[in-house]
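Every protein chain except one is present and positioned as in the full complex.
Chains: A and B, in written order; residue numbering restarts at 1 for each.
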Amino acid sequence: MNMLFDRLFGSGRHTITVDGDFFAGTAAVADAEAVIIGTRNKAAIGSGLALKVAAAILAAVREDDSLSRPPRTIVFLVDTQGQELSRHEELLGLNGYFAHVARCCDLARRHGHRLVTVVHGEAVSGGFLAFGLMADRVCALPDAQVRVMDLRAMSKVTKIPYDRLVVLAEESPVFAPGAENFWRMGAVHELWSAEDDWNSCLASAVFHAGSEDGRALLGLERGGRMLAAAITGLVAGS
Amino acid sequence: MNVKPTCYFEASARTRIAKLVDPDSFSELCPPHLRHSSPHLARLNAPVAFDDGVMVGRALLAGHPVLIAGQEGKFNGGAVGEVHGAKLCGLLERALSERPAAVLLLVDSGGVRLHEANAGLIAISELMRAVLRTEEAGIPVFALIGGSCGAFGGMGIVTLLCTEVVISEQGRIGLSGPEVIETVKGVDEFDSRDRALVWRITGGKLRRVLGDATRLVDDDIASFRAATAELLGKHAERRLPASDLAALTEEHEQLSARARRYDTARDGRIVFEEAGFTELESVALMPVDDFNRHLEGTP
Partner (left out) sequence: MEQFVMTFPVGNRQSEIHPPRVCGVVSSGNLEVLVESGEPGDSCRIDVHTPAEGFRDIWNAVLGDFVERHPVGGVNVTINDAGATPAVVSLRLDQAVELFRSEKP
């Protein structure tokens, strides 16, 4: 993890504690201290991990509030294979734990914290909804894998031949895996390359993070999501 | 008057809306004849619906102006695609300018529509933010759950972001459906054909005991209407409390306590027992009124 932290924040400019699939701490981003919250090892997100993420967000809000200092940027470093699949988690109501994380993100945003996600591994389905997609700005590293379902599984469920899905995936970003597809649809704001200076990329992402949800318009601009903005406007009467 | 009760579970979304709100008060936004169906389903050669499986509009309920959406669970499992999700987001955006007494979401959905999975996932995350923004503006959002698809996947998360959750015994809430867990983890982890077990994990009574649902009602549209009307009255009297640091800290403690209390539990049996329902068989059969009286401790 240290190699990634060094590249994102600069060598010796981060204090992050790793605890199993979870890590948290602080680091320098754009010459200011930022709060870092992350998952690794393609973590399956269950109630325990969701509570750790939520607790770290609440702690950041509480700390900045009590010291009356400007709210720090919160950086989510995301690597998740999706939600934990188990009867126990369903009994607890994992969806409610994910909703709680979303509320904490929303609270931080309202308190003036900027929320930036960097996908450094996988970002899949419900895990991504809980951890990552609620940020103001979402960035993906070159090897990031963003998806809901791979095409073979989708073929099984929808009964559409796999080969046909492969062909259709060339024409439309709407169902096939890939950070590039999420970029075209406006949900991933930035794709970073291996050659980029990730440290300055991150500083720029923080600078550009706005608190309004502009993803539908971005998807329209990039030609990947042609209807969402118009239909939303039609129903909203705006 | 002798009006036959209409089963909520069996009814279509259109019927649910028509019978839930004051007679003839529903007017639809983005109605079916505008034909905003899903181009993505069409491209995959799958049948489309004129309303893409969700109708949205405005209505009165017990005289209160509301914005209302109904997901059609029989169309693609009520799943959310680009158009479907955008209609829901648009309705919540309208709430900010129109300021209804509440936004009612008649959730009946398995979550993201796989034919347009990326669009559906993004739409649900937009919907999550839209619900939070609406509540932040002081407008309550209610989820009503009693259809065959329940509230699963991303719609399970959206439901738990709502201010009030009205559910019937047949209603179900969760994240991953029992079939999905069984497919991936095996039948020993979750036997999706064991209906009693599924009910003890996801069902309306269990969700009410845990507090994820705020009202349990009988499976007829009139009961959903009565509970919604009562909640509209309650919210008309006092402004929605802010979801501030103190409130979220308390929510965090409650969820942590739940996780500790049931740290190894894999069956709702123990949850019912701790709520004082000593005979499990009788809980399943207990009429909703008796169940609510027992739970709320009123004589």
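Keep in mind that, in the parts below, contacts are C-beta pairs under 8 Å (C-beta built on N, C-alpha and C of every residue); 3 or more make two chains touch, one makes a residue touch a chain.
Here the structure is a predicted model, which means the values were calculated and not measured.
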Chains in view touching the one left out: B
Contact partner of the left-out chain, one of B:12, B:214, B:249 or B:292: B:12
Options B:48, B:79, B:173 or B:248, residue touching the unrepresented chain: B:48
Contacting the left-out chain in the complete assembly, out of B:4, B:33 or B:260: B:33
Touch residues of chain B, complete complex, unshown partner: 12, 14, 31-33, 35, 37, 42, 45-51, 53, 72, 74-75
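By definition in this document, only the chains that are shown with their structure count from here on.
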Whole-Å separation of chain centres (CA-atom averages), chain A against chain B: 25
For the chain B and chain A complex, residues of the former touching the latter: 29-30, 36, 39-40, 43-46, 56, 82-83, 85-87, 89-91, 93-94, 97-98, 112, 114-126, 128-130, 132, 136, 151, 153-154, 156-161, 173-176, 178, 180-181, 184-185, 189-190, 201-202, 206-207, 210, 212, 243-245, 248-249, 251-252, 255-256, 258-259, 262, 264-268, 271
List of chain A residues in touch with chain B within their complex: 47-48, 51, 54-55, 58, 61-62, 65, 83, 85-100, 102-104, 106-107, 110-111, 125-126, 128-130, 133-134, 147-149, 154, 157-158, 160, 168, 171-176, 181-182, 185-187, 213, 215-216, 219, 225, 227-238
